[in-house]
Every structure is written in structure tokens, then in C-alpha cells.
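Here the complex is missing a single protein chain, while all its other protein chains stay put.
So, chain A:
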Amino acid sequence: MNQPKLFPKVSFDLFWVQLTWTFWALGIFLVINLGKIILSEHVDTFYAASYVGANIYMLVIGIISIAFLTYYVENGVTRKDYFLGNVVASLGLSIVLPILAYLISLIEKLILNFFTHIVLTDPKLDEIAIDIDGNIIGEILLSFLLTPFINPESNILLSLGLFSLHLFVFYLVGWLIGAAFYRLNVVFGILFIAIAIGIIAFKDSMIRLMLDIPLFESFSTLDFVPKGFAPALVVVTILITIILIRQLTKRAAIKM
């Protein structure tokens, strides 16, 4: 007899539940953005403003997503179907979120242009990070906060794609950390936080190489990588992260 394939159903359900959380998150981002518009003069577009927040949001829901493992095994779904389902769901979420942010941003701009003279800006985030060069902790923090950004008005597809890529990697490293804490212990959990930081820093450095943005000084040793190899290395990094998550969850015992 064939094994039932439950992962499409799991993908749909996990996508849907995390999308509802995302609506809440975008709503909160919008309130903050509107608050800023009222209070200050130079305000980023909603799209640019949600760029930073969305990464952190994806990291957090990635960490939480390990709880779905218990839920699904309890309901007779294999760890494999859970894993495949959540990879698909998180990828879908990473694609949809930037599109939603862009649409909200467009509507916001239209309304503001129609009723006010407020001009929103899409900053180049990499330009802000100049004065702390060389401080590794500062740079790691910045690589979390200031992932390379492309103005949607210069190239909408590349901008959305890059946004999605960041979100997906942040989600995956969150999931990786959650899985390590669940399967292993606190010491290994912390070790995996370090691995996650490494993954983010490496991915950002590769994207900086691809986009001809200077690397952070602490990661400047990576500039030997030929520009043409960088995209492949990003894909490999993502695949390694996904494989690590699968290895951690493949035979994980459910905590009762």
C-alpha cells in the first residue's frame, strides 16, 4: 500500500496560519510607520521600514515553528511531512510578505500624495553602516538589521526577490535554532545561535559581493570569492541550513 502524502495539506495549513500572524505583524508595522509620519519629517516608505522588522519577525516565527513538530506528530503526521510542509509554507510566506509590503506601501504613498505633501524615502540601508567599521559585534548586529536593500523603484523584481531571500534565510535560521534547542540541549542551542549568526553574515556578504556593495570590514576576508560564485554559495548555504534542520528533526523524540 502507498503511504499517504500529507505534506501538501501541512504546507497549506502552515502557510495559512503563519500568514494570519503576518497580517497582524504588517498591521503593527503600519501603525508604527503611520505614527512616524505624524511625528517626524523624514520617513521611510512602508516597504523600506518593514524591511528590518520583517527579518526579525521571520526569525521569531522561525524559532516558534518547532512547536508545530509536536502538534503534527501528535496528530499522526510524520516528521518528514511536517518538515516538507513547513519548508514550502515558509518559502511561500517569504514570497508573499514582500509583495504585501509593497502593495501596502504603494497604497500608503498614493494616499499621502493625494492628501499631503509628505515625501517618503527609500533609503540605501548599506550607506548608514559606515562609522562602526571593524567592530565585529556591531557589524554582526548591523548585518542582522541592515540586510542589503534594493530600491523597488530601480528594479522591482530584484528588490522583491532580495527581500524574499532575506526573509527565507531568517526564517530558516530561526527554525534551526528552535530545532537545536528542542532536540539537543541549551549548550548546543547556543552553539546553533552562533552558527545561525554565521549563516546570516555569510549570506549577507555574498549578496554584497553580488551587488557590488562593500563588505563589512570584519568579513572582508570573504572578498576573495569571485562575484559569479556568490549566488551559488547563497543557494548552498540555504541548502545546508535546510539539511541541518532535517537532521535535527528527522528522529526527534516528542517531549511529553
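Methods note: contacts are C-beta pairs under 8 Å (C-beta built on N, C-alpha and C of every residue); 3 or more make two chains touch, one makes a residue touch a chain; residues count from 1.
Just so it is clear, contacts and distances are computed from a predicted model.
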Out of "Glutamate synthase domain-containing protein 1", "ABC transporter ATP-binding protein", "WD40 repeat protein" or "Dyp-type peroxidase", flag the one the UniProt entry gives for the chain missing from this complex.
-> "ABC transporter ATP-binding protein"
Of A:L26, A:A48, A:I63 or A:V77, the one touching the omitted chain in the full complex | A:V77
Kindly note down the residues of chain A that lie in touch with the hidden chain.
-> 1, 3-6, 9, 13, 72-81, 251, 253-254, 256
